[in-house]
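One protein chain omitted, others in place.
Showing subunit A:
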Amino acid sequence: MRFRGRTRREAAEPLPAPVPEAPAGPPPALVIDALGRKCPIPIIMLAERIREVPVGAIIAVLADDVAARTDVPAWCRMKSQDFVWEETLPRGWGFHIRRTY
């Protein structure tokens, strides 16, 4: 079941690892470390710094707040940026975004 509510069981269970897609394109031009930061801070950091990379370059956000897994792709959709892939890290995830404008 995909529902992960406030159960004790859940705390002990790691989240199901998504099948990592092959990273499309070059490695990130900039990595933002938002580990340990709660939403919406990772999104704010992303929005503030995406202009530091050239259009077409990849920016990666590292975060371990599970909300980022929904919020980063949603931000990309709302702001017409290109969500490339999600990488599972030992702690949290790396979200790769291509700047489109």
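Here is the rule we use: contacts are C-beta pairs under 8 Å (C-beta built on N, C-alpha and C of every residue); 3 or more make two chains touch, one makes a residue touch a chain; residues count from 1.
Basically, contacts and distances are computed from a predicted model.
Undergrad: One chain of this complex is not shown here; going by its UniProt record, which of these names is it: "Cysteine desulfurase", "CRISPR-associated endonuclease Cas1", "Deferrochelatase" or "Electron transfer flavoprotein subunit beta"?
TA: Not shown, but named in UniProt as "Cysteine desulfurase".
Undergrad: From the listed residues A:I43, A:V84 or A:I97, report the one that touches the chain absent from this view.
TA: Candidates A:I43, A:V84 or A:I97; residue touching the omitted chain: A:I43.
Undergrad: Among A:L30, A:V53 or A:A67, which residue is in contact with the omitted chain in the full complex?
TA: A:A67
Undergrad: May I ask you to list the residues on subunit A that touch the chain which is not drawn?
TA: Output for subunit A: 1-7, 9, 38-40, 43-44, 47-48, 65-67, 69-71, 73-75, 77-79.
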